[in-house]
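Shown here: the complex without one of its protein chains, the others still in place.
By letter and in written order, the chains are A, B and C; residue numbering begins at 1 in each of them.
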Amino acid sequence: MSTEIFGFDGVNVWVDGLVRVLLIVGFMTVVVMGLIYGERKILARFQQRLGPTRTGPVGLLQSVADALKLVGKEDLRPRNADAWTFELAPYLVFVPVFLGFVIVPFVLDWQVRILELGLLYFVAVTGINIVGWIMAGWGSDNRYAMIGGMRAAAQGISYELPLVLSLLAVAMVVEVPSDSATGESLRGSLNLNEIIAAQAEIPNLVWQPLVLIVFFIAALAELNRTPFDIPVGESEVVGGPFVEYSGIRWSMFFLAEYAALLIMSLIFAAVFLGGWAWPAGLFQDDPWPRWAQALLVTGKAGLFIFMVFWVRASVPRLRIDQLMSFTWKILLPLMFAQVLINGLVLVYDWPEIVLTVTGLVGVLVLVMAVDRAVRHPRPRPAPATQLEGEAAS
Amino acid sequence: MRGILKSLATTLSTFSRRPVTRLYPEGHRDLPERDRAFPVLLWDKDIDEPFCTGCHACERACPVECMTVTMTDNPNHTTNDGNSKRRKIVDKFYIDYARCMRCNICVEVCNFEAIAMNNTWQGHETSVYDRADLVMDLPQLLVQSKAKQLEEWVPE
Amino acid sequence: MSTDDNAAGTAEEAQVEVVDTFDDTIWDTVNRTLRAVDVRPERSALDLIIHIPHADIIRGLRMLKQDADLQFNYLRCLTAVDNESEGIDVVYQLYSVPKNINLTVKTTLPNENKVIETATTVWKAANWLERETAEMFGVSFSGHPDPRPLLMPEDIDMSDTYPLLKSHPFAEIDVLQGEILGHDRDAEGEG
Partner (left out) sequence: MVVDTSATEFETQDLLLNVGPQHPSTHGVFRMVLEIDGELVKDLVPYIGYLHRGAEKLCENNDFRQGIGYMDRTEYLAAHNAELSYVMAVEALAEIEVPERAQWIRMILCELNRISSHFMFLGAFGVDVGVFGTPFIYGWRERERIIDLFEEISGDRMMFAYFRAGGLAWEVPLNFPERVREVLESARQGVKDFDGLLTQNEIFIARTKNVGVITADDAIEMGMSGPTIRASGVPLDLRKTEPYLQYDQISFETITADGGDVFDRYLVRLQEISQSIDLIEQCLERLEDGPIMPEKMPRMLRLPEGEVYIRTEAPRGEYGIYMVSKGGNKPHRLKVRSACLSNLQALKQMCVGQYVADAIIVLGSIDIVLSEVDR
């Protein structure tokens, strides 16, 4: 069995696979270090601070120094920890995220594999890391970690749904290049390259504003980012499942977190902002040269990442019950409605502007629902009226 | 949602402002003249001896008892063919910076304006590895004033 | 300023001597409220002080809280004063939120038997304050709902001496200076 890589024909599939894995891991590690530096600098600017300045020019080598420090640190395991669970957990968080990179389209034809069911593969694979979180929470023999792990599980599973539904909503209406044999226009694809190519002129952002917002929110939750950083909430559960980890294992969690951020941003760029295709398709039929595509994708992904950082600097954390209500009572019904409307548009061949209009209405409903939820909060659990025993101690 | 957008706008407005932090060990802030670090003794440059006569006033007034003073006859006194008017002079002076609470009382009770609070960065950056190294003896207490690195501020 | 609060004169003398000077205070109302209790007034620099015998203290405090003209519903502070041979004063600083008036209530406990009824039944605010007073002065508040120590370490037995009593010794502190330290650096060497 042989395949082709970088124009070399007849390469053994195993060698091919290894090269691709190494490339991805190496590339990712470097990019994640850049991301961490970027986050620290950007957050610092939001807070009128300087951020890292010491290592290297304007602190550029800070992440390298951190990585070296983490690798050099002792890998501690609490005595009562469940050894296997504790030690394996980081891999179960780390590996799925990197598996997700298989389908990420960086630029045209530059990706590990083009999968026909790319999006399905993506949501299937990245969903696994919840197991790793629970294992970390359980295995640490720490109550903060356990609470954090449980929160992570609840949150991860709940927000998986709006995330999948939002991707589904987009995938079902995507226009696939017409089959040359029949000349019929086809709808619906899970292949990311096709989804991107279909947005050459108008990105999905225009047709699916609600889906975009829901995807952004759900992605924040999936990434455990503020305001959904409940599992790791520093001021409550002091790091949650990570609280007992140190050294290399901790850095694996960290790496996975930022790698996931990068994947999400690339998927976001691909699914909603037209990846490498838009706005190039507006001016010419051929795609732009690869470097321009790369810049384009970087810019779009960077926008998403900047938004994530910006939100992190500005918003408080939700509480666990609010988080759950928000997804099950607001996001999920909205997404079901959107999927339904997309289906109606497909079946009855309504003009696409219907999508935009309903999407905007959906955004309005979302805003109003949030406002209403804030104005009329759920009644609190009945306060303990009787404090007997050590009264008020 | 409006409130969240307002929050985002607020952080964006601070994004555009100048940072308020500074690179600390390189960029020292100017200290006001009244700044109080730890007490140091002052050097009488005219006569080339400390102002302190070892009178124990500060030692007695110190709330945390961080000072130890001993007094001796001044070898430089006029009776000994010296040029000093001080009959007695400080012999040993110890201040335990680890215990000092920087309350300025020693400066207030001093009758000879011989002690002042250090108002330079040198007085603030006194990290050591051993607490015993924070017990300052007479030469250490006088070194800054002797080298004229100090413009002391003493309340009237 | 304190006029005569010394225990030198007897209580009766003090009362006779002082009563006239309480015109501008709430003494009349307090006295009327506490008819059933043996009360003696005194002046502090700011507030009126009343002395109540320790057997009647909670009854008195509850009257003060429930009286419609006084309504001392707010306990500012509760502490004790060690008067050495003359026993221990337990001091209650009361405030009336509706009437905006202050009152200090004092009661003296003999050194042999430092037991007093708890005031947590009157104000919940007394809870921690009493716990603190108990561990600092050895006053035991009978009926306290949660008589654990508050500030002192749990693993040190403080039952024989109490930190804020005048008889409690100061800790010995190692003085890190002068000759004791062996401050001759050259002799000490590195290390």
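In the analysis below, a contact is a pair of C-beta atoms (placed from the backbone, for glycine too) under 8 Å apart; a residue touches a chain by one contact, two chains touch by 3 or more.
The structure displayed is predicted, hence computed values, not measured ones.
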Among the chains presented, those that the missing one touches: A, B, C
From B:G3, B:P75 or B:P139, residue that would touch the chain that is not displayed: B:G3
Contacting the left-out chain in the complete assembly, out of A:T126, A:Q199, A:S265 or A:S314: A:S314
Touching residues (missing chain, whole complex) on subunit B: 1-4, 6-7, 9-11, 13-14, 20, 31-32, 34-36, 61, 63, 101-105, 108, 117, 119, 153, 155-156
Interface with the unshown chain - residue positions in subunit C: 1-2, 5-6, 44-47, 49, 73-77, 79, 81-82, 91, 93, 97, 100, 102, 104, 123-125, 127-129, 132, 149-153, 163-164, 168, 170
Residues belonging to subunit A that touch the chain removed from view: 43, 46-49, 143-144, 147, 226-227, 229-230, 233-236, 238, 312-322, 370-371, 373-374, 377, 380-384, 387, 390, 392-393
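In this section, only the chains that are shown with their structure count from here on.
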Approximate Å spacing (C-alpha centroids) for the pair subunit A, subunit B: 55
Centroid spacing, where centroids are CA-atom means, of subunit A and subunit C in whole angstrom: 62
Gap in Å, rounded to a whole number, between the CA centres of subunit C and subunit B: 41
Contacting residues of subunit A [partner subunit B, same complex]: 44-50, 53, 310-311, 313-315, 366-367, 370-371
Interface residues, subunit B side, partner subunit A - complex: 1-2, 4, 7-8, 10-12, 14-15, 17-23
